[in-house]
Structure formats: C-alpha cells, structure tokens
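Before anything else, here's the structure in question.
Take a look at chain A:
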Amino acid sequence: MAKRIASISVFTALALIFSYIEAILPFNFGIPGVKLGIANIVVVVALYQLGAKEAIGISLIRVFIIGLLFGNILSLIYSLSGAVLSLIGMMICKHLKLSVIGVSAIGGVLHNTGQLIAAAILLQSGALIYYFPVLLISGLITGILIGIVSFSINRVLDRKKAV
Partner candidate 1 sequence: MDTYMSLTLNGNNPENSIKKAEAFIKKLDRLLSAHDKSSEIFKLNNSGRKSLSPDSLSVLKSALKYYRLTDGAFNPAMLPVTTLWGFPDKKYRVPDSSEVLKALKLAKPEEIKINGSTVKLGVIDMKLDLGGIAKGYASQKTIELLKKEKVDSALINLGGNIQTLGKKPDGSLWTVAVENPNKNSSYLGQLKISDKAVITSGGYERYFKKNGKTYHHIIDPENGYPAVSGLKSVTIISDNGIQADALSTALFVMGREKAVEFWKTSKSGFDFILYTDNGKLLISEGIENSFYSDLDYEVINE
Partner candidate 2 sequence: MNKRDFIAIGAVLILSAIGFLFFAFQPKGGASVKISINSDVQGTYPLNENRTINIKTDGGFNTVVIKDGSVFIKDADCPDKYCVKQGKINSGSIICLPHRMTVEITDQQQPDAVAR
C-alpha cells in the first residue's frame, strides 16, 4: 500500500514537472491548442504500471494543480475536458487490446477533441470546427510520439519488475 502511494506521488510529481517544463518552454506549433503534452507520458505509463484508477487520479490532480498555478478557470475547463475524454478513450482502447502506441494515439486525438468541444460550448460558436481536422492530425502525431516513449519506459520498468 505504502509503495503504491509512493508510486502515485512520484508519478504525479513527474507529471507536474513535465507540465511545468511545457509551460515555460512551450513547443509551439503556431496553431492554437496544439502542443506536445509530454505530461501525458506519465499518465499513459501510469495507466499500464499502476492501473486505470491511479492514472485518472494522477491526471486530474495534475490538471487542477497546473490550472491553479499557471492558468485560469477557462484553461482549467479546457484541460479537464481534454484529460477526461482522453482517459476514457485510452481505457477503452486498452481494454480492446490496442498496444501502448495505439492507446496513446487515441488519447492524443481525444485530448484535442475534448478541448475543442469545451471551447465550442464556451464560445457558443461553430467556427472552431475548422480546427478539427488539424487537431485530429496533431493529436494523432503527438499521441504516437508519446506512445513510443511510453512503450520504451514500460519496457524498462517491466524488465526491472521481472528482475
């Protein structure tokens, strides 16, 4: 139990650090809403190493703390919508026996989709739909990248467990 709590704490701290790095060093692609989202590596790895409940916890804590530290209510709502939709999607995909890369790719896509839906509701504007194809592709690419990294990390961690 204690080991579990310690793991969750370390994962959460790592997610926060990654978010912080991205906040001060944004990998800007010039398209609003498109970013690498390296904190999601932690969430994806947590999903495999710790389990679904733990991944949800880590993700939500990260979103709230980052929202409080660097954002405002609006950015919190966007992140939250993205995080929740992405988590649900990833859990389903994992259940459907997709690999880490597939799970993470769908997670990236749904992360962007969730934010877009939140923004569309807040702005009461359909204008955002023009971004949808762009955000699909960018979510897919960042998701696959994060999936590859998570795959490597999982392999290392699994090997250590086995030893």
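Selection rule, in plain terms: all candidates are chains of the complex that A comes from, given by their letters.
Just so it is clear, contacts are C-beta pairs under 8 Å (C-beta built on N, C-alpha and C of every residue); 3 or more make two chains touch, one makes a residue touch a chain; residues count from 1.
What you see is a predicted model, and the numbers here were worked out from it, not measured in a lab.
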Q: Tell me which of 1 or 2 touches chain A in this complex.
A: 2
Q. Which residues, counting only chain A, touch candidate 2 once they are in their complex?
A. 28, 30-33, 72, 74, 78, 93, 96-99, 101-102, 105-106, 109, 119, 122-125, 127-128, 130-134, 136-137, 139-140, 144
